[in-house]
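Here we show just some of the chains, and they stay where they sit in the whole.
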């Protein structure tokens, strides 16, 4: 376990260093599963490159002695415009898995979205929030088995999750070739904590294929359409968030079909390779939505300046994915807390240096796209 | 011979891995002949780079439980919008050469175009199709010897080929410097299977030059013009396809002179180096043709997403070249079948992830060009 006292010179000081260090704490199968993107990983790389193509135009001589980084999403308060993206199998990184993540999120006052594919159960994770009034959402994959799906949704609602985040970019799983090579499966002792109690389903070993790919092909429902959102809304009063939108017209559909927020996302480059970088899709979607619902984004956020750029282009908040896993692997809840506080510090400094004292000050004029 | 059972961990899982593996199965002369492009190989590389410059804008929440990848070209049905490009000397890769390729194509229900420069004869390859009703076209190089040319055309027609694919980008052969260095010639036992029965012509060894370059310079007719298409059409009732068009005005000529389809192609970067990437030429040509005839394209197709992009820009189907040779080298017909099925799987997944259930759903709005 990494020593997090300030004396420790080996403690990472940014998210990239966490990534390097985490790889020493993880099995190769876990590293591959966590870090990889689909096919040639073009979108994975482009998610980052898109941030580098955007330059900042800071304002000077603003009184920045106080900065306020708080915001609200769906009416729920956040200390930072940040949520932890839903990510499967967090116990691969640390025995406390999603619980540790939830604790870190609650401590920092950022949101957390629990994956359907979690290795800690809906209820166990929710119990973290009960003490802290933290913002937790439940991420839903709609299974072919409607009963199972309904049960998941009802449990999430009962457990106190504040929104239902439907992932729409995964009617089938993206082909991540390292997982296929590794014949990815959950190691002994880890289970689909939410599903296992309802059915016998699991991510089992399969010859020449990722067990997760096969699970999706067999269990998830590729037939879900906009109309199914009515069904979802009918079985659960929680606000609906659509994760995985990359086009303005789809964002408009989201508004029409009653979603309360969308997450502009390509699933961290893990689904359709060569899909547009999330940041490159953001402006079009912000324009289409025209403030009727809230727009979040994820994919490639690694620095406070990345958050600033996403907000300048119109996101209300951002999600971070992999860095949380690196934090978890390096130090469990403490590692995730540190990841969040690094981003918070960086955003704080970035806002000070840009003349922004509150998130509303972060306007579109702060960014400029350049060809590099 | 590679073990294609699912147990085999060394089996390639994408076309790039096939390329690596194939190089171990081939003589250096064959590797060089197969992989090289003309001069500095700028176009060879740009064919690939062009695909990376195009990003996808997938649609979500479409019912993609069934995907239909079938199409028709010149009224002939294909299971996939895919044909195997005409490529010379396939017996360099595998003793069954073009026959193995034809078998794989027939099994998969994709088209195959047999090269004039084949190492298996028109009739032998055609016999594969007779059992399977496969779509086979004959690719024609017009020789100076009109009699020889006419005989080739008549034999192709008689053997049941469904179209005549005239390659128009090779009035002389492109200069491929590795072939020149190697003094490329067919090894003992291999012959121009189509020509040998008509004349004594062969690809013989020559000092300081590629034997194929010399063959083209001596035997092929660089004087062919649009008017000669009338002659071709007069001697053969098969629909005429022009392969190697890179300009809108030439595409219009093709329409006017009665071609039924064109292949936007730079011959895989093997003819005029620094010619525009095929994908970059496609939109202009699709616009010029304006649906009057069918537009195919080739050059650099290596992933299912590449097919998706080409179709989004307006191609009716695509051709693949080199990957077929890698498949052939690694595993003969089984290897080629695997190559095709990899592309099929990938296109299947890519369509699912883009909200496309049939090829007609793949519209221009799915793509966006970016500067990288």
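We call the chains A and B, going by the order they appear; numbering starts again at 1 in every chain.
The rule is simple: contacts are C-beta pairs under 8 Å (C-beta built on N, C-alpha and C of every residue); 3 or more make two chains touch, one makes a residue touch a chain.
Worth saying up front: this structure is predicted, and the values here are computed from it rather than measured.
Student: To what total copy number does the complex in this file extend, with 2 chains depicted?
Tutor: Taking the 2 displayed chains as part of the assembly, the whole thing totals 4 copies.
Methods note: only the chains that are shown with their structure count from here on.
Student: Provide the C-alpha centroid distance between chain A and chain B, rounded to the nearest whole angstrom.
Tutor: 42
Student: Which stretch or stretches of chain A touch chain B in the complex?
Tutor: 39-40, 42, 46, 49, 168-172, 174-175, 177, 180-181, 207-208, 221-226, 228-229, 242, 244-247, 249-250, 253, 271-277, 280-281, 371
Student: In their complex, what parts of chain B are in touch with chain A?
Tutor: Touch residues, chain B against chain A: 6-7, 9, 11, 13-14, 51-52, 54-65, 303, 305, 309, 345-346, 349-350, 352-354, 365, 368, 370-372.
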